[in-house]
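A single protein chain has been omitted; all remaining protein chains appear in their positions.
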Amino acid sequence: MAKMMLREAINKTIHDEMERDKNIVIMGEDIVGGMGTAGGPEAIGGIWGLTGGLYAKFGANRVIDTPISESCIVGAAAGAALAGKRAIAELMFADFVGVCLDQLYNQMAKFRYMFGGKTKCPVTVRITYGAGMNAAAQHSQAVYSMLTSIPGLKVVMPTTPADAKGLLTTAIRGDDPVMFFEHKTLYGISGEVPDGEYLLPFGNARMTREGNHASIVTCGQLVRAAEKAADALAKDGISCDVIDLRTTSPLDEECILDSVENTGHLIVADESPPRCSLASDIAGLVASKAFAALKAPIEMVTAPHTPVPFARELEKAYLPNAAGIEAAVRRSLAYRH
Amino acid sequence: MAKMMLREAINKTIHDEMERDKNIVIMGEDIVGGMGTAGGPEAIGGIWGLTGGLYAKFGANRVIDTPISESCIVGAAAGAALAGKRAIAELMFADFVGVCLDQLYNQMAKFRYMFGGKTKCPVTVRITYGAGMNAAAQHSQAVYSMLTSIPGLKVVMPTTPADAKGLLTTAIRGDDPVMFFEHKTLYGISGEVPDGEYLLPFGNARMTREGNHASIVTCGQLVRAAEKAADALAKDGISCDVIDLRTTSPLDEECILDSVENTGHLIVADESPPRCSLASDIAGLVASKAFAALKAPIEMVTAPHTPVPFARELEKAYLPNAAGIEAAVRRSLAYRH
Amino acid sequence: MPLSKDQLRRAYRQMKTIREFEERLHLEIATGDIAGFTHLYCGQEAVAVGVCEHLANDDFIVSTHRGHGHCIAKGCDVVGMMKEIYGRRDGLCKGKGGSMHIADVNVGMLGANGIVGAGAPLAVGAGVAARMDGAGKVSIAFSGDGACNQGTTFEAMNMAVVLKLPVIFVYENNHYSEHTGADYAVGSKDMTKRAAGFGMLARKADGCDFFAVYDLMTEVLQHCRSGAGPASVELDTERFFGHFEGDPQRYRGPGELERLRETRDCLKNFRATAKARKLIDLAELDAIDAQVMQLIESAVTQARAAPVPQAADVFEDVYVTY
Partner (left out) sequence: MPLSKDQLRRAYRQMKTIREFEERLHLEIATGDIAGFTHLYCGQEAVAVGVCEHLANDDFIVSTHRGHGHCIAKGCDVVGMMKEIYGRRDGLCKGKGGSMHIADVNVGMLGANGIVGAGAPLAVGAGVAARMDGAGKVSIAFSGDGACNQGTTFEAMNMAVVLKLPVIFVYENNHYSEHTGADYAVGSKDMTKRAAGFGMLARKADGCDFFAVYDLMTEVLQHCRSGAGPASVELDTERFFGHFEGDPQRYRGPGELERLRETRDCLKNFRATAKARKLIDLAELDAIDAQVMQLIESAVTQARAAPVPQAADVFEDVYVTY
């Protein structure tokens, strides 16, 4: 075990995996940095500091700094994978899926199926997402709900350094395309990370709090908000399950349904706007598969149906938070038919 | 009133509106057809036959045949709208949103908000969508759920020639960006279309069957499947509301909730794959806002979590249909706690 | 280096196979037994074959919506292809892909593609893989004159130059994208000059002349395999059918198709050159023709008789592991 930041866990995992498997290639904008400048390569190592040291160690054939061409980055990762490699592609901001969605959605997600199961496409697309840094409407979006809707893509969202290592290793070694969502406000959080081989299976949620009164299902940055809400409620004798989904596709349906069977109250917290969101997805799941257990209307705590605003006060009002989750739990428990 | 096909209703509405308002411009691939060929302009009039006659009538400044460049088509429509025009853009297949999502999602959808409400962006993006013609994974997708999830876009899905006219007129005259989804299997259906001015407000669903036992909520090509199911059930004395949403954003929540308050049974039929779908969206709505009325688990009849397969037998198995809807209604009514 | 007799026979056989595959499909589609959208390659055979006859099994190609020719030229099984187009369970893609999505990574054919312009970035990625593998492997992106206006194609050209990758962009200029003329949609009216502007070797040749294509590719491949970076090749060619089966082709001039069949047929041209240069006995080519006709007949017969997929197959092959 070593204590490190989530950012460091990701950097180290990429280093370890690329060391282990010479077939891995990584590409993205400024992932080396300094190409064609007086400062020279490695002047930056990724604007989020996640790819430092790779170029020096693995060289230009495997660590590829690209022009600003997201479609070609994602497409090239997919093409390299079809051609027998394992690829890691970086999108600097999740919002840029708009620029390259075809390669994610019509290409890598569908190859295996369209080609009759005879190809695989091992690509891990690393994506920095989410609000909380006042980066405004085009650099703050959650995006994962949209990607979760696409058959053929797996969607992963680590919330701790250890999970980042375990899930990223599984993503890179797997044979399917994976969207690996890294919340920009979580890069700096610290935690113990297991040494050596450490893989976490997909579709296994993490129960971070256990309780009997309500089930809070969430992911990403809102896991901490949910824990905060649960801890506050615990002081009033209200105990909650807090479920960190870890992967939204595949989804750990069993964990969610078991929890709701036990508590009868579901609160979903999701950083997306509400329509066709992960929140609604889980609400739909429970309303169809654990209906009998439900004792109150399902509570969905989401961002509003608006773009992400810039000003501090506005972004704060936009983002779902602990207080909103806590209120939703109380509303649910107070419900009388 | 005149009887015409949905395809003709759309063509005529575009003609009428462009006649009425000189500020309207339309653009897309092969919407004129024959540019730069021996056959000359108007050799085709849109591969779906929806834009015939426009070029001859309104000329090259307002009827713009473009290269294969969807990002630039959608972006140019948005740019023309910012610059004071009303634009209609055509995407030949809805699947191509992957190629131009940024312009839909980060640009036209967000301008008004990002710019503090001081701009409008009147663009109607016409999109041909859906399965049923064995066009395989990249030419058959439903896509509307993904677009419904985006704040700032309105999403419209006509199912009759009259609705096509009424909704398209509203879309073109409105000041917001609208995704206008045309199901490729509905182009040929016929119906009476009102003469003269005819506008349908958005967010008003159409109740195509009325009943007391179950609520079937759907849109697009599945409206006919739902009606078929309802008619079959009627023979067994089971009466259903069939709700054609007409627009999924804005959504006629009241119509859905009222219906479920009355029936207690909700069946949502949606051509999308299940995850973060319109089906889940409506399930979530009802499970949170009409919970007390629900007498059985919500039934979601969707496509499976796979791409759209090619072969006739496979596509048939992929598509939700009347039998599936009927079975879901029966399951719901048979439910005993 | 002149082509050996064996090479000539092989090249001719490949072109003829594509030709007859497509001519037959045209008839089969008219029966209504084949579903979906089909884009025939007929007329462009010298391009696919003139390029692919240079390639090893482990070189890569990326194809388009008009992919049958590339598939056959790169070595996909013709019977498996016919079954796929017929939507059969033991088709090359189990009936899941159909005409627009045929692939066989085992022969370096990374897929036909229904999205115009999507192939070029994939080919850049295959070029990255080729360079990692070393040994002068290359990656080819086939694109149409229409596809070359798509942003992805331009990005791919720039990225291939930046990374000095062994990627060749083969532009099949058949003068139309759907119903639109290439001279309209390619603003510069010269895609080769435009490609050269990206800073790569850019050449063109007559795409209806197998020998011209083959010779040009000898030179361009040498450049790429040696590590000198990407190249663009524009080949002037013709499509003998409509954009898709069912296209009324009102954009064609009077007599255009007849004239093309008469003067721009790469198979006729091949025979004429073979005869003029005394490269091979025409009777040998006749014998190949007969074999090809038999192969196609057999492919159709097998495809028609093959079992259709089952409903449960829909759920398979989405992920490798769940």
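General observations
Note that the chains take the letters A, B and C in the order they are written out, and that residue 1 is the start of every chain.
Just so we're on the same page, contacts are C-beta pairs under 8 Å (C-beta built on N, C-alpha and C of every residue); 3 or more make two chains touch, one makes a residue touch a chain.
These numbers were taken from a predicted model, which means no experiment stands behind them.
Considering the complete complex, the chain that is not shown touches A, B, C. In the complete complex, the residue from A:Asn23, A:Asn134 or A:Ser190 that touches the missing chain is A:Asn134.
Among B:Ala81, B:Val155, B:Ala230 or B:Ile243, the one in contact with the hidden chain is B:Ala81. Listed residues B:Asn11, B:Thr51, B:Gln103 or B:Thr160: the one in touch with the omitted chain is B:Gln103. Seen from subunit C, the chain kept out of the figure touches residues 149-155, 157-162, 184-190, 193-200.
Touching the omitted chain from subunit A are residues 29-30, 33-40, 43-44, 47, 65-72, 95-96, 98-99, 133-139, 304-307, 309-314, 316-318.
Taking the whole complex into account, subunit B touches the unshown chain at residues 23, 25, 27, 61-62, 64, 66-67, 69, 71-72, 74-85, 87, 102-103, 106-107, 111-120, 151-152, 154, 174-176, 203, 250.
Assume only the chains that are shown with their structure count from here on.
Taking each chain's centre as the average of its CA atoms, subunit A and subunit B sit 30 Å apart. In terms of their C-alpha centroids, the spacing between subunit B and subunit C amounts to 36 Å. Look at where the CA atoms of subunit A average out and do the same for subunit C: the two points lie 39 Å apart.
Multi-chain contact residues of subunit C (touching two or more other chains): 93, 95-97, 101, 113-115, 151-152, 318.
Counting partner chains per residue, subunit A shows two or more touched chains at residues 102-103, 106, 113-114, 151-152.
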